[in-house]
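Report on the following structure.
Certain chains of the assembly are absent from this excerpt, and the rest are unmoved.
Letters A, B and C mark the chains as written, and numbering starts fresh at 1 in each.
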Amino acid sequence: MLSKEDYLNYLRKKEANVYVLGEKVEDCSENPVLKPTVAILSKCLELAADPKHSDIMTGTSHLTGKKVNRFNHLTMSKEDLLKRLEHVAFLQTKTGSCAMRCAGCNALCALYSITYEMDKKLGTDYHEKFIKYAKYIQENDLVVGSGMMDVKGVRPLRPHQQPDPDFHLRIVEERSDGVIVRGCKAHQTVSAISHEMIVVPCKVLKENEKEYAVAFGIDVNTEGITHIQQHNFQDSRHVVAEQGSIDFGNIQYGSSFACTSLMIFDDVFVPNERIFMHGEYQYTYPLIRRFGSHARLTEGGCRSRMIDLLIGAGQAISEYSGLDKQSHIRDKLTQLSFLSQSIRGPAIAAAYHGFSTPSGIYLPDSLLCSTSKLQAIHANYEANKLINDIAGGFVSSMPSEKDYRNPVLHDFMEKYLGRVSGVPTEHIIRIFRFIESISMSPVVGALHYGGGTLEAQNVTIGGETNFQEYKKWALSLSGIIPEIP
Amino acid sequence: MLSKEDYLNYLRKKEANVYVLGEKVEDCSENPVLKPTVAILSKCLELAADPKHSDIMTGTSHLTGKKVNRFNHLTMSKEDLLKRLEHVAFLQTKTGSCAMRCAGCNALCALYSITYEMDKKLGTDYHEKFIKYAKYIQENDLVVGSGMMDVKGVRPLRPHQQPDPDFHLRIVEERSDGVIVRGCKAHQTVSAISHEMIVVPCKVLKENEKEYAVAFGIDVNTEGITHIQQHNFQDSRHVVAEQGSIDFGNIQYGSSFACTSLMIFDDVFVPNERIFMHGEYQYTYPLIRRFGSHARLTEGGCRSRMIDLLIGAGQAISEYSGLDKQSHIRDKLTQLSFLSQSIRGPAIAAAYHGFSTPSGIYLPDSLLCSTSKLQAIHANYEANKLINDIAGGFVSSMPSEKDYRNPVLHDFMEKYLGRVSGVPTEHIIRIFRFIESISMSPVVGALHYGGGTLEAQNVTIGGETNFQEYKKWALSLSGIIPEIP
Amino acid sequence: MLSKEDYLNYLRKKEANVYVLGEKVEDCSENPVLKPTVAILSKCLELAADPKHSDIMTGTSHLTGKKVNRFNHLTMSKEDLLKRLEHVAFLQTKTGSCAMRCAGCNALCALYSITYEMDKKLGTDYHEKFIKYAKYIQENDLVVGSGMMDVKGVRPLRPHQQPDPDFHLRIVEERSDGVIVRGCKAHQTVSAISHEMIVVPCKVLKENEKEYAVAFGIDVNTEGITHIQQHNFQDSRHVVAEQGSIDFGNIQYGSSFACTSLMIFDDVFVPNERIFMHGEYQYTYPLIRRFGSHARLTEGGCRSRMIDLLIGAGQAISEYSGLDKQSHIRDKLTQLSFLSQSIRGPAIAAAYHGFSTPSGIYLPDSLLCSTSKLQAIHANYEANKLINDIAGGFVSSMPSEKDYRNPVLHDFMEKYLGRVSGVPTEHIIRIFRFIESISMSPVVGALHYGGGTLEAQNVTIGGETNFQEYKKWALSLSGIIPEIP
């Protein structure tokens, strides 16, 4: 399996068009904006290599019979779905962050199942090609990303009605040995520092939109691809402070959701053997749905545990301030725990009510998944309010580590930021920075990543609810229709 | 198994001190306040007798190897816990109401497990006696109630510090063949119309409170017991309208939570063979906890389905009004579905994470149970707001069926309460009454029944959360303590 | 001014088609369903006659220079608007109920201003006629009701597209001396027990809908009018219990919102001098808007005070239970106070930002009004949850006063429902009934009465918000357009 060192070597050597803050990155392992995420991915590889964690970090491939990284493992049972939940919660515990690789796993599962069904129905050979690709990934233990999202232009317009037809990625040229694609995928988590990206459509397509119905796997360093890194408040901090410093808060991994890119496909060639959908617009609906279900499932494990980390930090700062016995503090910590479990519960239930698709891939229950994700959105904002109230104003107004290290200021800060006797002042500073690193950053992420927006959940929940069946029950009880046998 | 007819015969003949609205009830099967609940219990017996539903309505007793009503079945596996969830959801679908018998089942499971542990540790013979009692119930297919709640007097005082020492039920006399108990159990669901009640303490007791640490099973018609029925808005309606009428809303079963009593024990004799705890104060904590966990679990199935019924009624009235395609209506129906699943999800997860006690009884996960129940409290108020907004003002201002049947008024109402062509006006009236019957009544029930108040959930959630473990995670990530291996 | 006795005499003698529970009412002063509301209206007349309260209960008419009941007083200044807020809060304090007469006042103000503007623009003589009518009401101190709501049939259809053209009240015949109207007004508060009703359209109408654009004042006993009383849980209680009894909760006035009717106009003649709009469809928009603004304003005073009453009852039961110092109880009582003020605040602000119309009538600020009302909807459900949690399960399961008066049961209840020494058990029962009477009933009312549903507020708030102006501010600050001077 891929070691941390292998991975760092790959990053050092790889030649890709990666831009950060307007400059091309020479060494992806060393860039301050990329580094915290590189550290997360490296940590996950280390954990996967540790026999102590192999149950949670790896699975046995039904394709090869060998142990593979759980991110590259296909969910062939309810247990696999439930394990994925534990997996992301475990990684959140270890890194205080999104583990960054769920989308790749989601895409592998979704395409595996869809290619199977396409071949059965249409006589195509996508599944066979996809199995070969999946084995390649599993055997080389590659880091795989994926992200559906096109830039999408004018939201209500169909792809071909857009001011620019490239607002959704599409095939611009058909060749005998493959296709040329053009477009731009947005919010692509770790595209710059992974090996492969799996590209899928982000919209349910119609017959006259076949050129948009394309799915494929591609080396992220392929000619014609450019990765432009996002720039937000969290990575501003990563530029200002050094990894490992107190100001990082989560000292090795920083503030999460700092590593997505605009991934531009400027007429990129994709060879036939890497193409897994090519015009079959009628399969875009199940493909997107399955991808989304998986994404929402793991949000449950991940976001719930992120709140657990806030609870832990809240418990710590309350003790440091002598407040841990106060009723309103205990009440708020308890509310945080309720919020955490209210995300986790429906996610577990979604996995437990998972079901098999014809290919053997298991999918979680859609209604319960979206419920978990929607609750995660609401809960994250609420959780940030609670932790900020528990912790106090220094979450937003702590001086920097540079101030703390300045000899003129050090004694002042040491003296005045102290609290309960015996607790080092530095610990107090650290825990405030930690709370800042989580609570000030991921809210937007909670909303947009991992299965989409609040509205996307509404659409799914509305779509999954059997309104007519429920109506019958009511009609029967109110005597409008006879009792249902 | 007990047939509906057997049960009604029992009610007709039984001699008990049951009072409704200040008058002693001669025939418990015919009293208008009791009748809707009698109908619910009868319906549940019918369903249990129907082979089509035997999987959900019955289980196989590990004590007798025979099929028993699921309410009298002990939860000896995760599957049993998960089945209980389906069981209450199914009965909610069939009756639009609380099924009334969960507490008896909870008490059976809790006492079974606790008596086992007491005997192992203390050398007592409670478990053997309890098995005999459980078999008696299973084999005679009896209707069993239970309810922890004492009247409790001054809340913060210990039982023996109360202005009246009987504010918690207690042993007032020890005899060679049994004990005499005195006290009053409040909010006792179906105590007046069941066969047996299982009485347990409602407070964690201390060494000097042994006379309060008493648990036993008792025939509800025993001398010295008086049942005074509750009186609330819902049973006011049951007095005013006739069962089966439109005004009942849920035409057979009326508005739920109409059948609890103050159950007074005025120096009642309990024979030794029916006593299952007698002074072992140190077991009151696990007994109460286990009872509570079971209660919260089934609330998940029940309350979630109650919201599904509101969704169904909301779908119906929206169609009748021509509003079912409007975006704000669809949005609110979808929010209702989210609320329903947000209760159900943690309940399923609690069952899935159920665990065995030494006796073999399975308990659901406490933290997830209380999360489901707390969400049920919040969601029920929110759901009522949504359904009332969807349905419109006639939820509270519909004229009565007597108006509708009055020849002078009938044509006016027929004409003016009409909506979409082809929908009979009577259907419109019925669906408003149905929404009234659910949405105007159970909110307080959602809060108090089925595992207790909002605050009770806070206490459990706070108690079940491993704040110190979570703290360690945060300390490790912020560099305060070394990485946790 | 009208004395309580005058009013009761009027009720005793009046001949009207009033139906309650399917039977024609002979004496409107004695019917058990109507009585609590009669008591409220009588109480308000008593208070208006009391010189001690004349500042709040009366105003000086700018039409006659004489003191008139504030419900019949036109709002000719900001102070009048602010006084109205105090007025309804005061009456809520005195009766624990909706004061029932706001809609009449709203209609007087709205029509006064609109008729003025119609006459100025169109040369009609509505305003003069309306002044005569308003003087008639003020000088005879009549009880005036109003309610916009038609039954409305299929919601999205225009009046003349409905399956029945009478789903909105309309002129069916034009005569030289007046018009014949047909239709049905729903949810008409106190129509059966007032003197006059003011009828206005409930929909913004178009040119081809002139027959629906009709407004008039009418004696409620006019031939052709039938009042069918609503029937809900609260009036079920009023049938079962006697006014003055403990079970009434609010012992004189019962549970509010128990007195609306379907008011049927079966070809009713309206003479010309009572017609204040006759085809001027283009004035339906401002008429409805102004009516609605007034309605939402007074909801602020009323609903806020209703929560204050819950706070008071919560304080009482907490003291009776020995819980008033507990942190979670104090916290919940404090949340209730926040909810109360969060309704009241925007209402005061709406009055303070009131503005004059050409006729001199003052209107409150629409955006702030709807904010207050929408907050009232949310807050009432939340408040009920909080008070139910504070008070405990007897809110829904208290035995009846008849049980308490039964000699067999009295001592049991006296003993077991006791709490803190020195607090009579009867007080404990009373306060539970009081909480039931408020918290179990008005939620739907909070939503539908007093300016309409949640969705109606959304429509107003959306309509009143200057999205484009706000946009300019954002564009300027982000450098998209130049700084706004």
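Details
Basically, a contact is a pair of C-beta atoms (placed from the backbone, for glycine too) under 8 Å apart; a residue touches a chain by one contact, two chains touch by 3 or more.
From a predicted model like this one, the values you see are computed outputs, not experimental measurements.
Copy number for the full complex in this structure file, with 3 chains shown: 4.
Basically, only the chains that are shown with their structure count from here on.
Between chain A and chain B the centroid-to-centroid distance comes to 40 Å (mean Cα coordinates, whole Å). If you average the CA atoms of chain B and of chain C, the two centres end up 37 Å from each other.
Inter-chain centre distance (chain A to chain C, centres taken as mean C-alpha positions): 51 Å. The set of chain C residues that touch two or more partner chains comprises 328. Across the complex, chain B is touched by residues 93, 95-96, 244, 246, 249-253, 308-313, 315-316, 319, 330-331, 333-335, 337-338, 341-342, 344-350, 352-353, 367-368, 370-372, 374-375, 427, 430-431, 433-434, 457-458, 461-462, 464-465, 467-475, 477-480 of chain A. Within the complex, the chain C residues that touch chain A are 327-328, 331. Across the complex, chain C is touched by residues 19, 21-24, 149, 151, 153-157, 163-164, 166-167, 183-184, 186-187, 226, 228-234, 236-237, 239-241, 247, 255, 257, 260, 262, 264, 266, 321-323, 326, 328, 377-378, 381-382, 384-385, 388-389, 392-406, 408-409, 412-413, 415-421, 436, 439-441, 443-445, 447-449, 453-455, 458 of chain B.
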